[in-house]
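One structure, as structure tokens, below. Some questions next.
One protein chain omitted, others in place.
First chain written, first letter: the chains are A and B, and each begins at residue 1.
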Amino acid sequence: MSGDLRLQGVVKSFGSFVAVDDIDLTIPEGSFFALLGPSGCGKTTTLRMIAGLEEPTSGAVHLGDLDITYLRPYKRPVNTVFQNYALFPHLDIYENVAFGLRRRGVKDVSGAVNEALELVELPHLARRKPAQLSGGQQQRIALARAIVNRPQVLLLDEPLGALDLKLRRQMQVELKRIQTEVGITFVHVTHDQEEAMTMADTVAVMNQGRIEQLGAPIDLYESPQTTFVANFLGQSNLVPATRKGSEEGVVVVDCQGQLLHVPAGRLTTDQSAFLVGVRPEKIRLADPGADASGMAATAALNRLTGGRIVDASFSGVSTQYLVRMPWEQELMVFAQNLEVGDLFPAGSAVDLVWQREHTFGLVGDRVAGVE
Amino acid sequence: MSLHTLRRWLGANALRIYAVIAFAYIFLPVAYVTVFSFNNGGRSNIVWRGFTLDNWADPCGAPEVCTALGNSLKIGVISTVLATVLGTMIAFALTRHRFRGRTATNLLIFLPMATPEVVLAAALLTLFLNLGVPRGFWTIVIAHVMFSISFVVVAVKARIATLDPRLEQAAMDLYATELETFRRVTFPLVAPGIAGAALLAFSLSFDDFIITNFNSGAVNTFPKFVYVSAARGIPAQAYVIGAAMFFMAMIIVAVGEVLRARRVPRG
Partner (left out) sequence: MVHVPIPTAEHPPAPAPSPRGRRWTPYMLLTPGMLWLAVFFGLPLVFVFLTSLYVPAPSGLAGEYVPAMRWANYSEAFVEYLPQFGRSFLYAGIATVLAFLIAYPLAYAIAFKTGRWRNLLLILVVAPFFTSFLLRTMAWRQILADEGFVVPVLKALNILPEGMALTASPVAVVAGLTYNFLPFMTLPLYASIERIDPRLLEAGADLYGNSFTVLRKVTLPLSLPGIVSGTLLTFIPAAGDYINAQLLGNRSTTVLGQVIDSRFFRIVDYPAASALSFILMITILVLVLVYIRRAGTEDLV
């Protein structure tokens, strides 16, 4: 039996505190799905309800045609990789990995166990105890222990959180490779937006128990629908503006006294006052009135004038500029260091130029999601 | 070595020197008991009369010694088993389950530990007197189980607290039912705590005098025997048993340590 994982109207409250507030989610079979959000947003609680370690207060969870909402965890074809690995300290690695198989009554576990250990490239550790392994090794064994049971869904609860940066990057690639090889549905919970975007096919951004936006990483990033998503994934410049009118497929907005054009499909609200947004790496700096280098003057561009560079931080690959605009807001610009040397020193007056199609518009609190 | 260096050395090692003295103080009576177990003192073992191995060869030589010892051991084993089982069950209920009346339960467990032995003894005796229950072997067992349960609960609770609940969740996630989880994961990890609690219960029982004295009727236990013979003179055989208990305990502990060191391989 196989199928998609579906959550319908799932709510979880602890007393008066609502941790998960009416979640509707369909996770396609065989995909790599990420639940992304800050701590306390309810993503781990949601994961635990899929695993069976928590019961929903209301709502339903289906795996294909099967209603697993109230099934005990040991009855679900779902396995979890825990945040702290939760390897059994009194059993050696081999027995840890074999645990699920043995509980299901499998007589000869050696084949499957050895294959799982090969998959995570640690067959030589079979007879050691968990305490003797490094963090990264424990993490891979935890993965092997879950995968060996070939569950329909594999849940990962911030499994890379305790690893150092280099190891984390390595494991991200590994996990993706294993998922593609094995073909199981992975549901990965994390607060690291880079991790979610690198690994997942689909990402759901959660905030305060609700899903703010769901989609492919690139869609979430380039077309955020709420300010939380705009600020949580990468960084955004959000400026208050008002609607002035519309032309063919384009909405004209008054942004602090300057005119900008937003493609109609990228404005997610009908209200007259909203926030206009653009990602810092999409903006080029130009001398006031001049063309920005690398942007053809004939392209459909948005331009904000009157900026003054307050700070320029060189970080090797790029330079991060803080530009103070006439309305006292500081906007961020990331410029790739194509040239050597300071093109726009602090204090210079600049215009901000970017392609119209990179603009988006939404309602909300400008600083939502900033931590 | 100059005086200055000596003073510096003393200052740095003052605590260690103190610890040595403190240990000497702690072991003094044990040393005394051990030494005098070899005394050729006969029935009244007060003055040193000469070295002999006779006492060790014939520990049951003095009348009543071995009867008392036998009773103490039997009572110890029975009460330990009962107290450990009952106490462990309570410890699990307290730490792993939700239920009403938690405060009252905690109170009832804590109170016996806060009540002086003489009060526990007198209370139990009053119960038996009022109900017309004759005092003997089984009233001793009842009393010992009663005061041991609280200690077992505390000891096992402490051990359970070190157990990461996510381990049990992982087990259930890996297809183990609640019973299997307990058998395969919880129990093996809590077992050392339960063993420690059992050892504690046994020593509390074996060494108990006041509560036993009140509730034993005519039945003799080892502490009772020593107390009663204190007036006449404690026979050397009692010292033999005392020393033997000490050494046996040391051996058990040493074995435990060796086993533990073996189970954690180096590297």
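Note that contacts are C-beta pairs under 8 Å (C-beta built on N, C-alpha and C of every residue); 3 or more make two chains touch, one makes a residue touch a chain.
Note that the coordinates shown come from a computational prediction; the quantities given were computed from them, not determined experimentally.
A.B. asks: Check each of B:3, B:26, B:57 or B:218 against the chain that is not shown and name the one that touches it.
C.D. replies: For the chain that is not drawn, the touching residue is B:26.
A.B. asks: Looking at B:47, B:218 or B:259, which makes contact with the chain not pictured?
C.D. replies: Answering carefully, the residue with contact to the hidden chain is B:47.
A.B. asks: Taking the entire complex into account, which one of A:6, A:72, A:128 or A:366 touches the absent chain?
C.D. replies: A:72
A.B. asks: Go through chain B and note every residue touching the omitted chain.
C.D. replies: Against the left-out chain, chain B lists 15-16, 18-19, 22-23, 25-30, 32-33, 36, 46-47, 86-87, 89-90, 92-93, 97-99, 105-106, 108-120, 122-127, 129-130, 142-143, 145-146, 149-150, 153-154, 157, 178, 203, 206-207, 209-210, 213-214, 222-223, 226-227, 230, 234, 238-239, 241-243, 245-246, 248-250, 253, 257.
Convention: only the chains that are shown with their structure count from here on.
A.B. asks: Hey, how far is the Cα centre of chain A from the one of chain B, in Å?
C.D. replies: 57
A.B. asks: Show me the residue ranges of chain B that touch chain A in the complex, using the header's touch definition.
C.D. replies: 164, 166-167, 169-177, 180, 184-185, 188-189, 264-265, 267
A.B. asks: Under the stated contact criterion, what part of chain A meets chain B in this complex?
C.D. replies: Against chain B, chain A makes touches at 51-53, 72-74, 78-80, 82, 84, 86, 88-90, 99-100, 103-104, 129, 131-132, 145-146, 149.
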